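A single protein chain has been omitted; all remaining protein chains appear in their positions.
Each chain carries a letter (A and B) given by its place in the written order, and its residues are counted from 1.
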Amino acid sequence: MNGFDYISAKDLLDALTILDREAGNACPVAGATNVVVKAQSGRLKDKLLVSIDGLNELRGIREEGGFVCIGALTTLAEIAKSELLKEKAYVLWQAAQVFADPVIRNRATIGGNIADASPTSDTAPPLLALNAEVVIQSLRGERTLLLDDFFFNVCKTALEDDELITSVRFRPCETGAFVKLGLRNAMAKTLISAAAIVHLDDEGKVANCTIAMGSVAPRPIRARHAEQAIIGKALTEETLTQMKEAVLIDIDPIESIRASKFYRMNVACTIAERAVRGAIV
Amino acid sequence: MITIHLTINGEPVTAEVRPDEMLVSLIRRRLGLTGTKESCCVGECGACTVILNGKAVKSCVMLAAQCDGKEVVTIEGLQLNGELHPLQRCFVEANAVQCGFCTPGFIMTALAYLSEHPNPTRDEIRSAISGNLCRCTGYEQIIDAIESYVDQTNASA
Partner (left out) sequence: MSQYGEIERNFKYLNRNMPRVDAQDKATGRACYAADLSFSDMLFAGALYSPYASAKVLHIDTTKAQAVPGVVAVMTYQDLSKPFSWGYYCYMTDRIRYEGDAVAIIAAEDEQALKAGLAAIEVEYEQLTPVLTIEEALAPGAPLVHEGNPDCEGNIWKHATAFVRKGDVDEAFAKCDRVIERTYTTGNVEHAYFETEAAVAVPDKNGRMTVYTGCANPFFGRRWAADACGLPRSKTRLVQTTVGGSFGGKEELAGLVTGRAAMLAQKTGRPVKYVTSREESIRCSTKRHPFRLEYKVGVNLDGTLQAVECKLIETCGAYHMHEWMSFRTKIHAAGVYNVPNVKIDVLGVFTNTVTSGAMRGYGSPQSIFATEQLYEEVAKEIGMDALTFKKHNLLKQGDTHPCGQVMKNEIILPEMIDQICEKTDYTKKHNEYEHQTGTIRKGIGMSICHRGCGLGGESPDNSACLITVHDDGSVMCNVGLVEVGQGLQTAYTQILAEALCVDPARITVNRVDTDTVVDSGITAASRCTVMGAQSVQMAGEQMKALLIETAAKKMFHAPVEMVELKDGFFQLIGVPNAMIPWQAVCECHHWTGGQGGLLAWYSAPDVHFDAEKGCGDGFPTYTYSVVVSEIEVDTETGDVKVCKVTPAHDCGYVINPQTVTGQIYGGVAMGMGFALLEDLGMRNGHIMNSNLDKYVIASSLDMPKIEPLLFESNDPTGTYGAKSMGEPATEAIASSIVNALRNALGVEIKHIPLNKVKIFELLHK
């Protein structure tokens, strides 16, 4: 196809050793559904694909030390079917229902989706809304990074060449809403998405909230101005209108074949509002 | 070249594959099993769907090398003693087949799904096949076929 080499890692240590040795020439691959499409346009020419598909130690969903931990090789199908996540990470579970399609979900992994760092990722907004952290390992050790600090730019992240995402974790959250807009109802690359988690205090005012959005900037974002616009306030038509105006400060969409900038600028606020409304039901 | 050992339709197979070769190429070109189709080759349309370790996968975006040690079932693996698999028979009877190019992919997706969800509603079937595209049928008679198979299987259970 486009001239890359391949090796299969036996276990995590093996994988990290290979990444360390190959110094930037290696490309870890799990489900591979995204990677091979990239390969068709020659972007992986002469690279070494390192399959971590067999690293079962990186699979699984569990609760540990007050966190929900999802192994990087957990597939989107496993996430979509997980009763634990439906209960403890509802907004992520919701996103998994509309991620790509049921067949791709059998191979696509959460680690792969995060590492790909596409601005249209459907796992990133819910994870950002959950204030998730990525756990990263290399031969040099382990580090944990807020996902919000992990994404830099279009498909550019904090991941060093010798590092592997091993898991993602966050505090459980039963509520939230994920809204996705695409050009059709399945297998839709996201046009605009929003994930919101909103907690109200006893007076019905927003005690805290997180709003994250996809496909409206070079990377998945936290819409922090939008969040600030409603924290400490009741959710009235007026505050929601202010929130929608604040969304415009947070987003930075481009003009693309799929959607004009005009469209994203005008509809992103609506999608954010719908996610916020959905999150408080 | 990479040597892999896998099972295809119940038979052990040893194959030499290129690092950048996809499972669909191994199936069609090296093994001559041409029932699995290539249509978009970007993991979208689902014409290439096969069952890998019990799950439906799009073989055009599945690295052959990653299939080492795995079990693959293709459309050719469904017939028993020359008889149609009951799901295939349901596709025939419901007129779910027009040009036929997407048909093997839909059948594999459906079988894999039903192995884990034996009693879906019509809406669940519609959702389960949403990763397979069809240009001829409008999906309705495909869903009829799968629904008919579910009814038959549950009736005889």
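The working rule: contacts are C-beta pairs under 8 Å (C-beta built on N, C-alpha and C of every residue); 3 or more make two chains touch, one makes a residue touch a chain.
What you are looking at is a predicted structure, and each value in this text was computed from that prediction instead of being measured.
The chain not shown here is touched by just one of B:Gln79, B:Asn119 or B:Asn154, and that residue is B:Gln79. The hidden chain makes contact, of the residues A:Ile7, A:Ala158 or A:Ala186, with A:Ala186.
One chain of the complex is left out; on chain B, the residues touching it are 28, 32-45, 47, 74-76, 78-79, 84, 88, 91-95, 97-104, 107, 126-127, 129-130, 132-143.
Contact between chain A and the absent chain runs through residues 101, 181, 183-189, 191, 257-260, 262-263, 266-267, 270-271.
The working rule: only the chains that are shown with their structure count from here on.
Contact residues on chain B toward chain A in their complex (touch as defined above): 2, 18-22, 41-44, 46, 49, 52, 55-58, 61-63, 65-66, 68, 109, 113, 127-133.
The touching residues of chain A, counted against chain B in their complex, run 1-6, 8, 29, 32-33, 36-37, 39-40, 49, 51, 53, 77, 100-104, 106-107, 185-187.
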